[in-house]
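Here the structure comes first, spelled out in structure tokens, and everything after it is commentary.
For this view, one protein chain was removed and the others were kept in their places.
Chain lettering (A, B and C) follows the sequence in which the chains are written, and residue indices restart at 1 in each chain.
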Amino acid sequence: MIVIMEREATAAQIEKVAERLQAFGFQVHLSRGVERTVIGAIGDKTPEKIEQIEAMPGVERIVPILQPYKLAAKEFRPERTQVRVGNAVFGGDEVPVIAGPCAVESPEQILETARAVKAAGATVLRGGAFKPRTSPYSFQGLAEEGLKLLKEAGRATGLPVVTEVMNPRDIELVHEYADMFQIGARNMQNFSLLKEVGRARKPVLLKRGLSATVQEWLMAAEYILSAGNSQVVLCERGIRTFETETRNTLDLSAVAAVREHSHLPVIVDPSHGTGKWKYVLPMARAAVAAGADGLIVEVHPRPEQALSDGPQSLTPENFARMMEEVRAVATAVGRRV
Amino acid sequence: MIVIMEREATAAQIEKVAERLQAFGFQVHLSRGVERTVIGAIGDKTPEKIEQIEAMPGVERIVPILQPYKLAAKEFRPERTQVRVGNAVFGGDEVPVIAGPCAVESPEQILETARAVKAAGATVLRGGAFKPRTSPYSFQGLAEEGLKLLKEAGRATGLPVVTEVMNPRDIELVHEYADMFQIGARNMQNFSLLKEVGRARKPVLLKRGLSATVQEWLMAAEYILSAGNSQVVLCERGIRTFETETRNTLDLSAVAAVREHSHLPVIVDPSHGTGKWKYVLPMARAAVAAGADGLIVEVHPRPEQALSDGPQSLTPENFARMMEEVRAVATAVGRRV
Amino acid sequence: MIVIMEREATAAQIEKVAERLQAFGFQVHLSRGVERTVIGAIGDKTPEKIEQIEAMPGVERIVPILQPYKLAAKEFRPERTQVRVGNAVFGGDEVPVIAGPCAVESPEQILETARAVKAAGATVLRGGAFKPRTSPYSFQGLAEEGLKLLKEAGRATGLPVVTEVMNPRDIELVHEYADMFQIGARNMQNFSLLKEVGRARKPVLLKRGLSATVQEWLMAAEYILSAGNSQVVLCERGIRTFETETRNTLDLSAVAAVREHSHLPVIVDPSHGTGKWKYVLPMARAAVAAGADGLIVEVHPRPEQALSDGPQSLTPENFARMMEEVRAVATAVGRRV
Partner (left out) sequence: MIVIMEREATAAQIEKVAERLQAFGFQVHLSRGVERTVIGAIGDKTPEKIEQIEAMPGVERIVPILQPYKLAAKEFRPERTQVRVGNAVFGGDEVPVIAGPCAVESPEQILETARAVKAAGATVLRGGAFKPRTSPYSFQGLAEEGLKLLKEAGRATGLPVVTEVMNPRDIELVHEYADMFQIGARNMQNFSLLKEVGRARKPVLLKRGLSATVQEWLMAAEYILSAGNSQVVLCERGIRTFETETRNTLDLSAVAAVREHSHLPVIVDPSHGTGKWKYVLPMARAAVAAGADGLIVEVHPRPEQALSDGPQSLTPENFARMMEEVRAVATAVGRRV
């Protein structure tokens, strides 16, 4: 790391910082410019040490040289990680599509949806049983009953299933029914939850937080990886900005950034990313063109009767159309859906 | 609510929306403009119904008339709520100050800090035992040992204590030691946690999420209130914006907004709000001038040895100076610290 | 528009608002709910009248029904506008690519670049002569000399040229040399400039402001259209968010949004949108997949000697590769480059 001293830093302050760095085991290089002294510190230390140096008198700021994630970094693992969920493989040439309703509502609804998305080419079924709703008065999901229905619909159609887990207390239960855990955007920095799914032996779909930088997102993945679970798939689902035309701002550059910095597969959720079903089609195409390793899309047989997220849900017909368009784009970029 | 139809909406689509609204129990008023038909729907229904209408063909958008929170609204309770923690009362004329280190590190550190902040006029002691850290390699807190030390320091100085709870599994444990639960910014929409502290009989300090609107924040409070716990104190601690000069952007207008819309007390955290101890003093003064019902400030006897947040921690000397300045401003606005 | 009255609004206040609306020529409908009175006002009035009503005692807020732009709206002109610049047509099946250096630096540099981009398939040449630089100490462009060199390079290669105009005083001068005006992101709400290019008879490339909503961007276009110039091409170039991995956050959903609301062509600038040449390729592909009507890309023969924006400039080789990839995606979505 590099320690930039204040202009007014005294010789004694500079000395003290250098000494402390050495005591921490860093190799130290001083560089005195006309206006500032800069101290280079070689070594790889814990975040605490960095903050402690930053809080010393005379220090203006610290510039870290190395990224803070290790296991999630390309440098740790140059080849791309592949995560298998049923027959779907994330991180290879294939671009698997996860589809299903926002929430599991009834046996008929989830089965009908499962059949429709399977027919159109989806290879993983999604559906929420525990729903993180902004309002306590909104439908909160069917809980275990929803998990059962989801699993049955998956079994009936031969599709593996992914569903959100919100509470560490529910991990065991969800583990029984799901083929893949989903960590929602609002829980991306729920570190207790991350550690616990990190101890499970099951793939994890880690959505990006609404206001998380790419680096913080990779740090959240690092929590799971460092707990022993290497099967992490990242999911860009839009960030919060000033723009109100869309529910969130889908940041497709994040796909390129993740592929630049990490070996983990990254998929895109154009449903939450836009909040409007009309925009899901173009953004699904764009995601695949940008290099996404998969898609996750909300589909409901009757969006106007959905208990959540109807406005952004595709009908089965629109989903089938989306799959066709996405297939053409995948081919154009040398991949297949 | 108001339903704005698309320009191209057909008579049949308009009819269908009106019928469905009536079936849901709304009183319906149609208003046909030259370019748009607008349907007024009187009644107070669940969020699901709103989304279902929004997903109907021909509907452009929905404009809700009423705010989505009920128990948190001023309309529900016109007089301001007062929350008592030890001798501190939040929501009255007094402006209590909560102070202490980011994390409890050792018996000496927490006790020394407790004595210093008490001497300067703080009336509640803070200190983290479970720390939500961006990196899994950072100090994660002393857990139960930390809770014990915090409680002992509180007892030794006569200060009640507040500490963060991150995992629903830890609520019982934290309940034993703390006088007030803290829900951190990253958990503001951890709805499982909100529901569970809502069932506890202890005050809750609810920090605003990094990317939460004031309305979403009040909805998070609503989760706690609707679970039966009415002792909620809100805490503005900065939101995430493009500005990098400060760690977050402290949104003091949110204090005015909360006081306009809700009866709940609202305090300010200038330490996380700015991330730089030098800016804590002016922003603490500004918070009180804006009408904050309290402050929460990080203090460490030796910031350059803190295991977290050293750069934004005040020394006891600077904290004492802050208290003096804040006292003068409180008097100027008709309150007292 | 719809006027939502405060809960505490008195009968007299409601009456007064209704009267004033009628005096302004609105048709008025009152709807009294249990908690709020809502006044529907049919008619299309100036923005002043809306603000005046909003400022009346007892009014909580105003909800406009109609979008504020007229000439830029799809409703005004259902077929898509086509803007021709030389042989390039924006808004049709074709996806023209504008390419060239950030700044015109020398006769050799601009000519070499022009030849390279032309060879790879670009149909418009870009190059800055007046540069909006954050620092007064940065290279500010060659001014008229730059315009001359740009035009000569265009003539030598048969490419029309586009260049930025920053100062109303320079419009005449730029008019002489350029085939298309560019309004930069920082000037998107420079209304004096917009009005003056609106009076010119030449196509305008209107970049989106760093913090402009799609609606404000269309309002900026409205300034040009309402001054009599209908040849406007919009350009998404990234918005400012909290993410620092990229220079800006390229908002490709805005392409879908513009196509939903307006008849104007919309292109994408992946160079400024990402700030890193490595990310330009994937985002150029994504832009075309999302439905962009064109691209504008920075190309420099030797980025490491560029006087501005080197880090985000493609070499001619990378540009040629981009063109190939983009062509494949364009074909996949039924268009051609």
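Here is the rule we go by: a contact is a pair of C-beta atoms (placed from the backbone, for glycine too) under 8 Å apart; a residue touches a chain by one contact, two chains touch by 3 or more.
Just so it is clear, the structure is predicted and the values come from calculations on it, not from any experiment.
Shown chains touched by the hidden one, complex as a whole: A, B, C. When the omitted chain is restored, the residue from C:Glu94, C:Asp179, C:Glu222 or C:Asp251 that touches it is C:Glu222. Although one chain is hidden here, its contacts on subunit C can still be listed: residues 46-48, 51-57, 68, 132-139, 166-170, 186-187, 189-192, 195, 209-211, 216, 219, 222-223, 226-227, 240, 303-311, 313.
On the side of subunit B, touch with the chain left out of the figure occurs at residues 211, 213-215, 239, 241-246, 249-257, 260, 273-274, 278-279, 282-283, 285-291, 325, 328-329, 331-333. The set of subunit A residues touching the chain not shown comprises 2, 4, 7, 29, 31-36, 38, 40, 42-44, 63, 65-66, 75, 240-242, 244.
By definition in this document, only the chains that are shown with their structure count from here on.
Averaging Cα coordinates per chain places subunit B and subunit C 38 Å apart. Across the assembly, subunit C contributes residues 241-242, 244 that each touch 2 or more other chains.
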